[in-house]
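And then chain A:
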Amino acid sequence: MELITKYEPDVERIERFSFVARFAHWSHTITFVILLLTGLLLFMDSRWDFLAVVFGGYRGAGLIHRIMAVIFTVVPLVCVVLNWRGFVEWWKDVFSFGKNDIKFLLKFPLEFMGFHVDIPPQTKFNGGEKMNSVVTTTSCILVAISGYIMWFPSIFPPTLVRLAYPTHDIFMIIATMMVCMHGYLGSLHPGSGESFWGMVKGTVKADWAEHHHKAWYDKQREQQG
Partner candidate 1 sequence: MAKMGNLYDATKCTACRGCQVACKNWNQLPAVIEPFKGNYQTHESTNANTFTIVKFFEYDDVYGPKWYFCKHQCMHCEYPACVDVCPRKALYKNEWGAVLKDYQKCVGCQYCVYACPFEIPKYHKESDMVTKCTLCAERVEAGGIPACAKTCPTGALQFGERQELLAIARERVKYLRANGFPNATIYGEHELGGLNKLYILGDVPEKYGLPSEPKVSSITTFWQNIVQPWFGLLIPLALAGSAASFFTTRFLKARREQQEGGATHGTHN
Partner candidate 2 sequence: MTNHVIDLKNTDCALIIGSNAAENHPITMKWLTKAREERGAKIIHVDPRFTRTSAVADIYAPLRSGTDIPFIGGMIKYVLDNELYHRDYVAYYTNASFLVAEGYDFHDGLFSGYDPEKRQYDSSSWDYQKDAAGNPIRDMTLQHPRCVLQLMKKHYERYDIDTVCKVTGCPKDKYMEVLKTYCATGAPNKVGTIMYAMGTTQHTVGSQNVRAYAILQLLLGNVGRPGGGVNALRGENNVQGATDMALLFHIIPGYINSPMNTAAHKDLQAFLATETPSSGFKVNTPKWVVSLLKAWWGDSATRDNDFAYHYLPKRDASKNYSHIAMFEAMYEGKVDGLFIMGSNPVVGGPNANKEQAAMSKLKWLVSVDLWLNESAEFWSYKAWERPVKNPNVPQLKPTDIETEVFFLPAAGVYEKEGTASNTGRWMQYRWKGAEPVGESKPDLWIIDQIAKRVKKLYENSTLPQDEPIKNLTWGYGHGDEPEVELVGLEINGYYVDSGKPVESFANLRDDGSTTSGCWVYCGCMTTKPNGELDYKPKWRDNTDNSKTGLGLYSNWAWAWPLNRRIVYNRCSVQPDGVTPWPGDEDRVLIKWDPIAGAWVGDDVCDFNKTLAPDAPGGTNPFIMKPDGVGGLFATTTGMKDGPFPEHYEPWESPFKNVFSSQQNNPCIKIWEPDKQGTSDKYPIIGTTYRVVEHWQTGALTRNLPWLAELMPNMFVEMSEELARLKGIKNGQKVIVSTTRGDIEAVACVTKRIKPMVVNGKEVHQIGMVWHFGFKGYAVGDPANRLTPHVGDANTMIPEYKAWLCDVRRA
């Protein structure tokens, strides 16, 4: 039983994500994971203490958490600037949430569990991905803002600081949850198989694109003429 769909370089592939987008995604992923682990080490109970060795003790973890926090917030911003068009396209797509997306979301649980369902044509990002975009981005922003407040509490009003703690926790949890699902769907879930390579190599098989993102596929074809 294969875990991840095999990469097939010889078939027709079309580009899905630019280098900058992929760089943003993976740097974000790595920093998020490190942040999560250092955060868990620092702020959860001692069950996570084994991680202390990895990060050079608690103070080391604290330092790493802060360094990662900066990367976590700065890199996406830089990438947005570098790949402004892609960014705009992404969010245009996310906000073009329509009937098909709702249909997708309704049918998604069945697909998720492996039942065969007919999916209406999706744009570059399907309804689920759109939702993931919104939730993850919002969480990241809130986690980042609350994080900075916690980092420099003395310059903020105490109530805001107090609010920052549950905020950081809640959205960290939501983001982590989304990351788990997203990670699974993007790699191990057989139905989303090829999308993994889209984020790794940048291209996906054309027929997969046609099947999963019909609207986008058609548009791409049209553009290529």
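Following the convention adopted for this analysis, a residue touches a chain if its C-beta (ideal position, glycine included) is under 8 Å from a C-beta of that chain, and two chains touch if they have at least 3 such contacts; residues count from 1.
The set was built so that all candidates are chains of the complex that A comes from, given by their letters.
No experiment lies behind these values; they were computed from the predicted model shown.
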| item | value |
| --- | --- |
| Result, touching chain for chain A in the complex among 1 or 2 | 1 |
| Sites on chain A touched by candidate 1 in the complex | 1, 5, 42-46, 58-59, 61-62, 112-116, 150, 153-154, 158-159, 161-163, 165-166, 169-170, 173-174, 176-178, 180-181, 184-185, 188-191, 207-208, 211-212 |
